[in-house]
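First the structure, then my questions, so here it is.
Only one protein chain is missing from this complex, and each of the others stays in its spot.
Note that the chains are named A, B, C and D in the order they appear, and that numbering of residues resets to 1 at the start of each chain.
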Amino acid sequence: MTKTMAMEKMLNKADLAAWMGKLETHQLFAPMLEDEGVWNYAPVVKAADVALDQPNTVRPPKDFVFPQRETLYRFEQVRGEAPVLTETLPDPQPSVVFGVRPCDSRGLVRQDIVFTKEFDDPYFQGRRAKTIFVGQACKVPPSPNCFCNSVGGSPSSEDGLDLLMTELDGKYHVKAVTQRGADLLAKGGALFKEASASDKAAVAKAHESAKAHPQRPIKELGKVAGALKQNFDSKAWDEMAKACIGCGICTFLCPTCHCFDINDEVTCSSPCKGERVRTWDTCQFPDFTMHTSGHNPRETLGSRLRQRVCHKFQYFTENHDMPQCTGCGRCISLCPVGIDIVSVVERLGQP
Amino acid sequence: MANVQETAKDEPGFEPKIVAFLCKWCSSAGSDLAGVSRLQYPSNAVPITIMCSGSMSPMFVLSAFNKGADGVLVSGCHPGDCHYLKGNFYARRKIYLVQKLLQFIGLENDRFRMSWVSAAEGVKFAGVVDEFVKDVKKLGPQTRLKAKR
Amino acid sequence: MSHNAYLPKLGRIAAIKDEVPGNRAIKTYQIEFVSGDGFEHDCGQCAMISVFGKGESMISIASAPHVTGYKQFSIMKTGRVTTALHDLNVGDIVGVRGPYGNKFPVKDWKGKNLVFIGGGVGLAPIWPVIQTALHHKGSYGKVSVFYGGRTSRDLMYKADLDKMREQADIHLSVDAKEDGWKEFVGFVPSNVKDKAPSPDNAIAITCGPPIMIKFVIQNLKELGFTDDNIYTTIENKMKCGIGKCGRCNVGKDYVCVNGPVYSWAALKELPPEY
Amino acid sequence: MIDVAAIKAHAKALLEKGTVRAVIGYRNSTAGLLAEPFVFTGPESVDDLIYGPSCVQNLALYLVNDKKERAHHKSDDARPVAVVAKGCDARAITVLLQEKHFLREAIHVIGVSCEGTGVVDTKKLARKLGGKHAVEIDFDGGEAFAVTTADGVQSLPAAEIMAERCLECRGAHPQLADIAFGEAKTDRALHTPFQAVKHKMKEEQDNRWSFWARQFDRCLRCYACRSVCPMCYCEECVVDSIQFAVLPDTTAEEKANRIKWIERSPNRSESAMYHMVRAIHLAGRCIDCAECERVCPVNIPLRLLNTRLEMEAFETFDYNPGSDMNAPTLTSSFKDTDPNSFIR
Partner (left out) sequence: MTKRTGVFVCHCGNNIAATVDVARVAKEMGEVEGVIFSKDYVYMCSDPGQSTMANAIKDNKLDSVVVSCCSPTLHEKTFRDVTEEGGELNPYRCEIANIREQCAWVHKEKPKATEKALKITRAAIKRVQNNQSLTPIGVPVTRRVMVIGGGVAGIQAALDLANAGLQVVLVEKNPTVGGHMIQLSETFPTLDCSQCILSPKMVEVSKNKNIKLLTQAEVQEVSGFVGNFKVKVRQKAIYVDPEKCKICDDCAKVCPTVVPNEYDLNLTPRRAIFIPYAQAIPATYTLDESACLGLNPVVCGKCADVCEADAINYDMRPKTIVEEVGAIVVATGFDLYGKENLGEYGMGKYADVLDGLQFERLCSASGPTGGHVLRPSDHKEPKNVVFIQCAGSRDPESHCAYCSKICCMYTAKHATLYKHHVPDGQAYVFYIDIRSGGKGYEEFVQRSMERDEVMYLRGRVSKVYENNGSMIVKGVDTISGKNVEIEADMVVLALAMQPSKGTADVAKTLKIGRDKDGFLAEAHPKLRPVESVTAGIFLAGAAQAPKDIPETVCQASAAASKVIQLLSKDELMHSPAIAKVRLSHCTGCEMCVQACPYGAISLSGPNAKASVNDVLCEGCGTCQAVCLRAAIDVKNITQMQVHDMINACLGV
């Protein structure tokens, strides 16, 4: 997204609802508490339900641009004849996602890279173009496992966002990062006041102190890739993966993970009708790389843990000069058995 | 019953799709007898003949609902009459469990039924189907487990 | 529509030839594009073939770039899609998208002797290179082809290979003794060692089962071939073919984009996860 | 009180003498309060072994994984593997033995009684502590846990922060054990078993459906629930394989004819099918370790679902999974007196 001149405004907390009210051209989403005690993005029905200062959502906002299931196209084929293929590019209603944490928006930046390099991905791009991400700067780490600072981010990073909101007693400081963010701001009209110098100073201070909040450290990020390469054959991979149950939590819910599977879902066998569908997949599942012959280049849990960590901290870095991890800590907090990417990097990714 | 308020479901033109799994030796033979006796019953239940009710995998039931069946019927030999000695006893236990589970997740009770029909019970077979179709008709189309396709 | 990389073009099966019978049967398909808007490809590239309702499979394009009008694929029956492909008849329509992957640097090899070493269905990916070399006679040095299978029934392109004997050295082999077999008996790597092609001004191109490739490379190196004069292709599981689904990722490479063709020198740099 | 030092000493002795090839137990995790399952292979490594209310995971799973790994590495070390087992873990091992997954002599069970308590439920604990983070939790004699937060150590009644399954546990002392630590307390105050299930059963069917439909809608199909389940040790799951079972002589047709009972799309219908098949497959095998429910990242109440048929097993068929390694399994047996009246 094109960067625009910094535009900084103030919004009374109480006016958030009013601003949202003016955005009826867009569908609004924000973190909300589901019945089962899980925070997730949900459509805003009542602005009062919106709670921006809560723990981060379980599902990252990548859902909005890379949903877990996407129909690529429909097919219909009478035996022996040419099939009719119907392209089903997404045409979503424009939407605004509130409450996006900086780590998650930085995840979007990584998704952008994947879905535009070499070949364009029209499904991703179609959704990306229609979705505005409004960030929420963290004042304290929302989880004990946050480590955004260690991976080149910060609790107030603007990467991948259109707007960044920072809470300052009773008010929000709202900064437009992109033009479409600015446009969204503009819709609020008079609800927004220009940020004063002192507001700006207060925000800077808030960002500063959030950044200073202790987090889990990865010491020498610049040397991680090299060290991982060195340690490719280490026995420690197997040892550290001992507890891993090979589920997909760490990867499904990672804001940067982008792997998927493509399958045909048949709704009628004669004539053959159905959809070609892509769904999230994960390198942690054994069949991910398994050939039909049964040969599997990454058969063990250890080799799959290595793939996850090395892909994030070595391969992606080698290609794009940034780790494919934004330090949200989800994979640590949600892993059922305590596999901890920070410890792994500490152990095998340090010179 | 919760369905009372939902009688609107009882659409006039609704013809339920029912899969009837019949064991080859008793119930399928029973249905043959119903045929030979020219008994009339609704055409909604499409029979699939399996070797024995004992070979009735729970997957078949669940899959039929997933594929859009409005009702599923399983029918086998009376206890003690199994052509394969005791296949139907295994079936009874398994089907019981499946039924309890379906009820628990909230599928309407009347959508899944098991019956014992012997080769001599043509009349019973026709009756079982007749009643089942009536009961399922009352419920309307099955939407809960059906895949959106 | 054309920019949607996931959407296949339609191809009609113009011809089917049974190459190898049995449990792991191989058939060769000539597929022509239905509406003429096909694509051009280079040696070593692949295409995703779709059987709608079953799925897609990545298959090497086995015809040479100079062959126009159809693309050739030799497909081994092994799973859902390939079995469905084997069930198709001439005239049936499949989806084709591509071309994907890098290519053999054929142009750089002008004037060199080319040693091809294939096993089983692994002859297919290198076949276009062989065809190209023979097509541009004079541009390349001596062409020799080593090819083997478990039995003589497992060898594909037999008639073509026989025809080729005037232009190239053909060394066939079968794994075990067999009535009427006059050529080499033993594994392909042993045949290579036995015939000992000279590494001078030569490029070796090999493709086949992983275990075969391993020993072929070992033997080639003993013969004096250097790492950057040995080429091979690797097969990793693929779904999208365009570097997004993450499946074929090995080290920093996505095989569907950065591969499948590798010099041994380059391949050694990747983690051994193929 | 459980004497952790004694467990350690026993584990160490086993490894020193070489009577076992490894000890599966717990160690501290860097990721949070809960322990991390670990496979100890050297006597020195046992220094890291811990035992306490944070040891929630069912280690029977790691026996299953160990078997897979040994197959992969073609290991021929025939010595048994030792495993630390709570009551529920031991029940799981019993089911695995019943299903001939390993030989009894291949496993050395280090039983640990839960005595009067059990393991912690971190969600309950978090609620109890309000905003504070617990960094450590330990038994505190009798029926309390000692919880350490930034503010120091406090003693909390275990009953308030214990996992629900522990509150209902009918076998807190491992029945299957080569050596057992802790005493078999019989006077535990129990919650009525199957309370939640029975409560749910009283609801209107339509409400029950809307409840479950919402759960199925939320499922990610990350399969953590299945991956963590020691009973889901199949080479390839019938529901949706994330692993294929292939042998060298598996034919192309066999591979091509894998039945797709459900699609990979995380839809309501497909997820419902997945969870129901799993519940059916667990009938008479689920030993209520509640791990599936714990690991679910979106808090789907899987224990509620899976104990529904456990209740049937127990109450209708008088079958108690994990109590007898020599009995036939629930669905591969029957009684003449099984319910019949539901059949028309």
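Keep in mind that, in the parts below, a residue touches a chain if its C-beta (ideal position, glycine included) is under 8 Å from a C-beta of that chain, and two chains touch if they have at least 3 such contacts.
Predicted model only: the values in this text are computed from it and were never measured.
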Contacting the left-out chain in the complete assembly, out of D:183, D:235 or D:315: D:235
Chain D residues touching the omitted chain (full complex): 99-101, 233-238, 245-247, 250, 253-254, 257, 259, 261, 281, 328-329, 331-333, 336
Residues belonging to chain B that touch the chain removed from view: 15, 17, 19, 28-29, 31-36, 38-43, 46-52, 54-60, 63-64, 67-69, 80, 82-87, 90-91, 94, 126, 149
Positions on chain A contacted by the hidden chain, ascending: 79, 266-270, 272
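Methods note: only the chains that are shown with their structure count from here on.
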Rounded Å distance between chain C and chain D, as computed from the means of their C-alpha atoms: 48
Geometric centre distance via CA averages, chain D-chain B, whole Å: 35
Residues of chain C whose C-beta touches two or more other chains: 78-79, 82
Numbers and ranges of chain A residues touching at least 2 other chains: 261, 263, 265, 288, 290, 292-293
Residue numbers on chain D that touch chain B, as the complex places them: 197, 200-201, 204-213, 238, 261-263, 267-270, 272-273, 276-277, 279-280, 283, 305, 308-309, 312, 316-317, 330-334, 336, 338-340, 342-344
Residues on chain B engaged by chain D in the complex (per definition of touch): 1-3, 6, 58-59, 62-63, 66, 79, 86, 89-90, 92-109, 113-116, 128, 131, 144-148
Chain A contact footprint on chain C (complex, rising order): 1, 3-8, 10, 34, 52-56, 78-79, 82, 89, 91-93, 95, 210, 235-237, 239-240, 242-247, 249-252, 257, 271, 273-274
